[in-house]
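One protein chain omitted, others in place.
All chains are identified by letter, namely A and B, in their written order; residue positions are counted from 1 within each chain.
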Amino acid sequence: MSTPDERDGVVTRDAVPAWRRPELGLALTVLGLGVFVIVGTAGVTAAASTLGLGPRFFPLLVGSAMILIGVCYVLDVLRGGHGDPEESEDVDAAAPADWRGVGLVSVIFLLFAGLLDLLGWVVAAALLFFGLALALGARERLRAAAVAVVLSVATYLAFVKGLGVTLPAGLLDGVI
Amino acid sequence: MRMRRLAVLAAVIAAVSACGSGSDTGAAANALRIMAPAAPGGGWDQTSRTAEQAIKSVDPARKVEVFNVPGAGGTIGLAQLAGDKGDGGLLMTMGLVMVGAVEQNKSQVTLAEVTPIARLTEEYEIVVVPAESPFQTLNDLVAAWKADPAKVSVAGGSAGGTDHIVAGLMAKAAGVDPKQVNYIAHSGGGEALNALLGNKVSIGISGIGEFAEHVKSGKLRSLGITAPARVPGLESPTLKEGGLDVELANWRGFVAPPGLDDAARKNLTDLVTKMHDGQAWKDAVAKNGWIDSFQTGQPFADFLAAEQSRVKGIIAEMGLVS
């Protein structure tokens, strides 16, 4: 849904045109979710509890509402309406979207999710922190690495040894 | 370039850790892990952690560790257990609720695959009405139920859980279609208790422990318990005395991963038996108000199989599985 806009010809004065199409994507997602809810719960059986409302009533309600809202949203976007991107101190609202940054953060996080059980918390979390800090623009790598290791070891000790929360030990099983 | 640094770092850490873990294999042979297939705080978690303490007290040298794998009535933990084939150092706490959850969630892994080890405790269920209720005895309830099942709202725990199964069995015994039971699921005994104290529902079903105090104080009235005989300290007839042939114990026990050889199975059974005979376990059972129903070996395996077919039957009759 996040393909960059190619229709550079359409320019309105107040809006940045490149947003139009991606926002339409979100609006269509809302619409699509409405359909998904209705279709997805169509097969739910309501054999038990014959009284009152079965398990399909509420999804039907939510799904229909979502379709209605989705249609309005799509129309709104097509007619030129657009939401204001959230303002934040750390965000340069005028900057063009940096898909490389988003992609990098995504890859690092998903790798972390996939490798956590194998590597264990200490290693995986340190790599997560280190990778994210670099992806988000940290310049001093050694410092980032040091902070990463300290943070991951400290959290492991505090929550696993201190509180008995279960986190995977992974590679360091038996060492820590 | 960044990525290469990252890879180097990963390799170094991996190498260091590999050295470390190599030195630790000797101690692991004696270690026992107990899986509580529920979040901390629930019954299975409590049983697991109590067992952890009790095993440590009879076998101080052994390293025992409890870990939680919550979700979907324990079937997520069950699936994980089935994946650890042949692991002789792993036990999973489970009980009647899991038998129902396996059916209802159409779990890929069933309890037929795992290695039964022991049944530990059980608790009976109690059927109560609010003090203001017109139902004085079980007969009053049965009469009203037969007249119009919709008018009798039954409060209890989650759909398909022990309380719901009792409701289904009672309806069946009373000659009411189990599908017609107007069961109002609550997220635990506390919520159901509130509905009863507020006189919002006709009857309530839960573990004896949840309601006993309020039966004693007179806020609730017991119509019957699912035990084979009366329970000391509680003034209540059994359902059987009242004419409904329903007997059900909400039991808890241990199972081990599939594919255990006889030696490993005996090893675990001996350990659990030793724990059961120790003073720490006896104290904990008394303290928590559990009923000791220890059973191991073939009798427990048979019991587990029988419970599976019984629960499967009633859940289908209640229309809970399609």
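Criterion: contacts are C-beta pairs under 8 Å (C-beta built on N, C-alpha and C of every residue); 3 or more make two chains touch, one makes a residue touch a chain.
FYI, contacts and distances are computed from a predicted model.
Of the options "Tripartite tricarboxylate transporter TctA", "acetolactate synthase", "ABC-type metal ion transport system, permease component" or "NADH dehydrogenase (Quinone)", which is the UniProt protein name for the chain that has been left out of view?
When "Tripartite tricarboxylate transporter TctA", "acetolactate synthase", "ABC-type metal ion transport system, permease component" or "NADH dehydrogenase (Quinone)" are compared with UniProt, the left-out chain turns out to be "Tripartite tricarboxylate transporter TctA".
Kindly state which of the options A:Leu78, A:Ala113 or A:Leu157 is in contact with the chain not pictured.
The missing chain is touched by A:Ala113.
Specify the residue from the set B:Thr121, B:Asn182 or B:Thr269 that touches the hidden chain.
Only one listed residue reaches the unshown chain, and that is B:Asn182.
Tell me where the left-out chain touches chain A, residue by residue.
Interface with the chain not displayed, on the chain A side: 1-2, 19, 22-23, 26-27, 29-30, 33-34, 36-37, 40-41, 44-49, 51-55, 57-59, 62, 65-66, 69-70, 72-73, 76, 81-86, 88-93, 95-99, 101-102, 104-106, 109-110, 112-114, 116-117, 121, 125, 128-130, 132-138, 144, 147-148, 151-152, 155, 158-159, 163-168.
Where does chain B touch the missing chain, residue by residue?
Considering the whole complex, chain B reaches the absent chain at 39-41, 45-46, 49-50, 52-53, 67-72, 75-76, 79, 104-105, 107, 150-151, 153, 158-160, 182, 184-185, 187-188, 190-191, 193-195, 197-198, 200-201, 209, 213-214, 217, 287-289, 320.
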